[in-house]
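Below you will find the structure I want to go over with you.
Excluded from the complex is one protein chain; the other protein chains are retained at their positions.
The chains carry the letters A, B and C, assigned in the order they are written, with residues numbered from 1 in each.
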Amino acid sequence: MSTVQNEFFKKPKKGAVLHAEGGIHKAILDFLRKSLEKKCFDALFIPVKVHDTDSYVWVLLKDKSLLNEANPLPPVISVQGGRALSTLTKHGEMNLQIAAIMRPCEIRAVIELFKLKQVSLNNITLISIDCPGAMPLSDYISNPKEMAKRFNNLFETWEENESLRPICIICHRFSLSSLLPSISRQSASVELEGIDSPASDIHIGLVGGNGEKIFLMPVSSKGEEILEKLEIATEDSLEDWEIKEKELRDKKENKRKKILQELKAKIEGPKKFVAVFDQCINCHNCMRVCPICYCRQCYFDSKTLRLSPEVYLTRAKERKSLRFPLDTLLFHLGRMSHMVLSCVSCGVCEDACPMNIPIAQVFCIVADQVQKSFGYVPGRDRREPPPLRFFQEDEFQEVEMQYKKTISREETQNA
Amino acid sequence: MSEKFKPRLVGFLCNWCSYAAADLAGSSKLEIKPYLSVVRVMCSSRVNSNLALTAFLWGADGVLIAGCHPGDCHYETGNYYARRRFALLKKIMETLDLEPERLQLSWISASEGKRYAEVVNKFAENISEMGPNPFHNNPNI
Amino acid sequence: MKNPNVLIIGAGIAGMEASLLLAEAGRKVYLVEKESLIGGQVIKYEEVFPNMECSTCMVAPKQQEVLQNENIELFLLSEVEKIAGSAGQFSVRIRKRARYVSLTNCIGCGACYDPCPVSLYNEFEQCLSKKKAISIPCPGALPNVPAIDPENCLYLSGKQECQACKEACMFDAIDFSDKDEILELEVGAIIVATGFDLLDVKILPQYGYGDSSNIYTAMEFERLNAANGPTEGKIILREGSIPKSIAIIHCVGRAEKGYCSGVCCMYSAKFSHYLRHKLPDAKICEFYSDLCIPGKSYQKFYKEIQNKGVELIYSDDIRVEKKDGKIQVVYKNGDGERSVFNADMVILSPAMIAKNGTKELAKILGISVDEKGFFSTQNQSLSPITTSVQGIFVIGCAEGPKDISESIAQAEAAVGKVLSLLS
Partner (left out) sequence: MSKKIGVYICECGPNIRDRINIDEILENLSSIEDIKVVKKYPLLCSNEGKKFLADEIKNEELTHLVIAACSPKEHEITFMNVCEKAGLNPYLFQLVNIREQCAWIISNKEEATRMATKYIRAGINRVLLHKPLQKKELECNPNVLIIGGGIAGIEASLSLASPERKVYLVEKTSVLGGKVRKLSGLLPHQGMDLTFLQKKIKEVENNENIVVLTSSEVENVRGFFGNFEIVIKSNRNDLEQKEIKVGAIIVATGFSLFDPKETPQYGYGTIENVVNALEFEEMIASDKILLKNGKPPKTVALIHCVGRKEKGYCSKVCCLYSLKFAQFLKDKLSDVNVFEFYSDLCLPHKSDQDYFEEVKKKGVNFIKANEIQIKKSNSNINIEYKTITEKKGSLSVDMVVLSPAIIPAENTEKLAKILNIPLDETGFFKEIHEKLDPVSTPIEGIYIAGCASGPKNILESVIQSQAACGKILSCLIPGKKLEPEVRVSEIVEEFCTGCQTCLSVCFYSAISFDEFKGVSVVNEAICRGCGNCVGSCPSGAIRLKHFTYPQLYREVLEALR
């Protein structure tokens, strides 16, 4: 059983601390510009602000001058980075070296899609950034300036901020820790190949920098090579970042427990659960924006489930009434059963829901439990196989109705 | 009320073990409650959340998935995958408290006709006590 | 001109395997079975070592195939009486005893059992349960068609004008006029797969077997544990209570027969698995002389039972004694000191011996029997399944003690030989 620790943690934790006089955005962009100049890669995959608007799009960017328009950490997630990168890399190889800079939840989505053969990582360098969260799309669109301002304040304080998306307020995977391999019990039996498999190659730490400095850390050997090429010494202590990151994570984990518990109480049980999805208009936006929902056609959109009118009539007769559009709940539970093991809680589904169903949070509640029981953290390790692709002979025995045993027990007592 | 109420149960049985056990229960003339409709599949690994959830949300009061004991699968490893998929589904239902008891996985070998009868009767009994599928007569689904 | 058809004697696991392969090769197979059902010994077991697989699940599909395959002609209740000719053209005479129940008409509803007034011990169930004079040996038996025991049937034995079963049958499947038949077959090759018997432990008084106390043979215990057996798989003593301490004794009759049966150590360990699973708190003790556990996966199997708290005692000169209703296993340990183990259930693992009737059949086939009573084969020339008569092959336990996989390998090997011989 290989439990390869990644390069980054083999050494005493060190990295490069860069001072950000002109603000952290500038510092990051300078770093990216430099790496373009030094030909570390030929192009960047990065969110860019559309001219004279406040909206962001993913851009494959070769021309350095455009960098000024780029924003490595925009206030909103308009399109999930994983989805965007999949569109770029899925079909065929490319000879360009590309660096993609993304939020941790997006990076994790990329890794899941990589495992599902929907993303190719050849020639791709992944750069992750500490993420303070994102603003709800709708709020942002209605008042972009104000929202952008509130968003930028986050970088000094990193204090929680009620105008963030709820899913971000409880996000405990906003930094590097969730992107590092640690082989789980469940997948331990599976032969893992390659020595060095963290999710991202380079991580940019922001917490603990009070907006005055950023922390640059090589995570994979690839990342190390790049920083060497850029002659960026990685010998500075990362203590400030480490301490703050840990502190923030603990805080958020507690908050997460508390909030999810409260929410769970609101949605659990058939009655309440149905009530939550009552408003669903079956637009299936949540599925269309979800990075993990990679199917060409969603099974629950396929005609397999369509039945003839008379069958609907019989069913309506059976159950007194039949609601249209059909199978709304089947869609949500079905989709959940398909993707929840890989759900990275990026929240784009919630952003996309026109009916404000707290779908990301509901899925979050389930994801936490399910992923725990399978000992699986999506997007953590490039080699860790998706849980439904293998099995162990002596696992999950509890899920079978342990009938034989109970019988023989009873007998023993009867005797 | 458990007297009046006749649950509608769907049972996906693997052809080689559990379906054979059902036949044996028959030829042994064991009495089985008339609630479970058997759907024959070649292997329990054919059954996934698409099938189980559809049956459940289309109104089944209970869904039984039965296959060969681990290690006995006619296709060597199918039931291990079935078990993982079921474990996932079960966990989801448990977390959301959607009456997970309505989904049951049981290993029943071809020689266990008696056990098949007991499993089905017990299942029927449990579901009768639970009452109708809460999603069945809910106009909102 | 070589006759491509093949005669197979014995429809146990080996005979069935050979039949199915030859049928697949497009050969006509005549499968002759002494009993009224097919499957041999294996169908009596609940599970098989070392993977504790359900044997019914393993074998039932094969039985079904044998019954349904058009290239296989099955003769039940039948025995070979005479053989003439040589490889490529044997002529065979078979006596088919009357079943008195039509295989084509009967649909196995079982309506005829209850009305039958006769009650007999069921040998298939090792006499642990009763059956009627018309019956199938156990639930799930294939073909699922009863047979009438002419010695005990009131009508056929001329004791009474009873026709209760005939009256109960709606398919006019019962035919008292049914007669033994003599059939003549022409075949090119013969495969002997008659299997084994277990040593009758009564001849070894030191084990105290024979009265109705709780001393069981391995086969009795198999049925006791079988889901389709007399207790539906409940492991209980004759008086109905659950055993708290069980002794499993290996090598019963090894000294007398002069060979190790090769499989007893493994199935004894299997028994410990059964017991541990169903009686988690019982004390279980295995008395062995040598652990004969060849093969890559077998030792693991023993480790498992040891981890489950089963005790292995190296012992010698074992006798089973009864003191005021209690059973005592008295034995010599590794240092030759006498010790005693109190058991409320004792399971004896007897030697596998040549099937009853082997000598007679050997005579008919014109092949020899070795000093152990099994068919002798040409091991000397490295062909352990070929006999002194070309075109006659001996497979499975008919040639000597073997486990299931060795028997199957021999069956397939015989098929190979036949197909290259009669190609």
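In this text, a contact is a pair of C-beta atoms (placed from the backbone, for glycine too) under 8 Å apart; a residue touches a chain by one contact, two chains touch by 3 or more.
No experiment lies behind these values; they were computed from the predicted model shown.
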Neighbouring shown chains of the undisplayed chain, as defined at the top: A, B, C
Chain B residues that touch the omitted chain in the full complex: 8-10, 19-20, 22-23, 25-27, 29-32, 34, 37-43, 45-48, 50-51, 54-55, 58-60, 74-78, 81-82, 85, 117
Touch residues of chain A, complete complex, unshown partner: 91, 116-118, 294-299, 302, 304-305, 307, 311, 314-315, 318, 338-339, 385-386, 388-390
Residue numbers in chain C that touch the chain omitted from display: 21-22, 24-26, 48, 50-51, 53, 58, 62, 64, 68, 104-105, 107, 109, 111, 170-171, 254, 258-262, 290-300, 303, 314, 333-335, 370, 372, 374, 379-385, 400-401, 404-406, 408-417, 419-420, 423
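One rule holds in what follows: only the chains that are shown with their structure count from here on.
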Chain pair showing more contacts of the two, A-B and B-C: A-B
Central chain of the complex, centres being mean CA coordinates: B
Whole-Å gap between the CA centroids of chain B and chain C: 35
Residues of chain C engaged with two or more neighbouring chains: none
Junction residues of chain B - those touching two or more other chains: 71, 115
Chain A-facing residues of chain B, complex: 49-50, 53-54, 57-59, 70-71, 77, 80-81, 83-92, 94-99, 104-107, 115, 118-119, 122-123, 134-141
List of chain B residues in touch with chain C within their complex: 16-17, 20, 24, 27-29, 68-69, 71-72, 74, 109-115
Complex contact set, residues of chain A against chain B: 264, 267-271, 273-274, 278, 299, 305, 315, 318-321, 323, 327-330, 333-334, 336-338, 340-341, 365-366, 369-370, 373-374, 387-388, 391-393, 395-396, 399-401, 403-404, 407
